[in-house]
Each structure stands twice: as structure tokens, then as C-alpha cells.
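Left out: one protein chain. Kept in place: all the others.
After this line comes chain A, so read on.
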Amino acid sequence: MVKLFALSIFHKGASEARLLKTTADLQSFSFFQRGTVNEFMTFASKTIVERTQPALRQSVKQDAYMCHVYVRADNLAGVLIADHEYPHRVAHTLITKILDDFTAKVTADQWPNGTEATISFDLLPAFLARYQNPVEADPLTRMQNDLDETKIILKNTIEAVLERGEKLEDMVSKSENLSLQSKAFYKTAKKTNSCCSFA
């Protein structure tokens, strides 16, 4: 499937990444899963931003999803979660474009202490809807021919992004941003190795 699920913008601070704006399209998930999926997407995005060096691009595969991250040299970071068939090059072009637009609208002094409520930037949902079809991004890709695809670091799982000694399971159970329900969901889904079928 060629699909975009979520788009978010972070500021990477010294100790942790701060979520500035996010949007998601979760219609393809079943109704009661959506809340949990949303929490996990934000959790994964934040985790990866925190473990990506400035001026670096990464694409991290997790199950059928692909998490594309770009942390700029000025610590502004963009994350795009897509299906693994969405072209990587287009995904990274989009992140660059979104961060440029964001910088033009929101001055840098608001980043370190901003929250979703204080930052006024509401273009993300329109972006997410429009670029579901990667052909729409074609003019953009041609404009930004300087994006060097070989510089995108590919990782096969989120675990591969973590630092030595870190374990995803511990991080999930320690996280304050995941609800109890989501943690239970994660445990059960992990046990049955599937999130949408019983038996």
C-alpha cells in the first residue's frame, strides 16, 4: 500500500525532543485501535528523533511501517510515518519542504519551549491529505535534486536505533506518554504477534 499515516515536527533539545505539531490519518485502523496507534506513532517518532544526530536523515522500518526522520543542523526535526511502499526519496523531500514552511511561519525562538497549543501552524493535515499520492510531490522532487539518497541511513527496526543497553520493552513500560491501555495493548499484541486478529 502507498500510504502516509502521520506527520510531526519536533524540536530536539539537549535531553529530550519536544513535540511542536502533529497530525495523523488513522482511518485504515480499526476503531478501537486508533487511540493506541496514535500514541505509539508519537512515541516512536519522539524516540527516533532523540536518537538521530543533527544534520542526519534516517529511515527506520518497523513491521509494515517506515519512519522517516530528518533532524536539521538547527535541531528542528520532522518525522513522517508511511507505509513501506511510499517512496523514501519523496518522503524525505516532503520533510524538508515541511520544515522550510514551518521555519517561515514560526520563528526559532518559539521552538525550545513551544507546545502543540502555543505553536500556530496548521498546514500539516492539508499536507498529509495531498501527498497521499506521491505523484503530487513530483514537482517538489525535481526542484530538490540535491537530496542525496545515499546519505539516508536505513535501519531495519526501531531496536537498531536505540543506544547500547536500551530495550524497547522497558522504554514502553517506563514511558509517561503511553496510557495504561496502550501498554496492555502492546503486551497483548506482542504475545499474539498480531494486532488485529483474535485466535
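To be clear about the criterion, contacts are C-beta pairs under 8 Å (C-beta built on N, C-alpha and C of every residue); 3 or more make two chains touch, one makes a residue touch a chain; residues count from 1.
In this text, contacts and distances are computed from a predicted model.
**Student:** Can you tell which of "Ribosomal RNA-processing protein 42", "Protein prenyltransferase alpha subunit repeat-containing protein 1", "Exosome complex component CSL4" or "Acyl-CoA dehydrogenase" UniProt lists for the chain that's not drawn?
**Tutor:** Per the UniProt record, the undisplayed chain of the complex is "Protein prenyltransferase alpha subunit repeat-containing protein 1".
**Student:** For a quick check of understanding: of A:Asn113, A:Ser173 or A:Thr188, which residue touches the chain that isn't displayed?
**Tutor:** In the complete complex, the chain left out is touched by residue A:Thr188.
**Student:** May I ask you to list the residues on chain A that touch the chain which is not drawn?
**Tutor:** Residue positions of chain A that touch the missing chain: 1-3, 28, 30-33, 85, 87, 133-135, 181, 184-185, 187-189, 192, 195-199.
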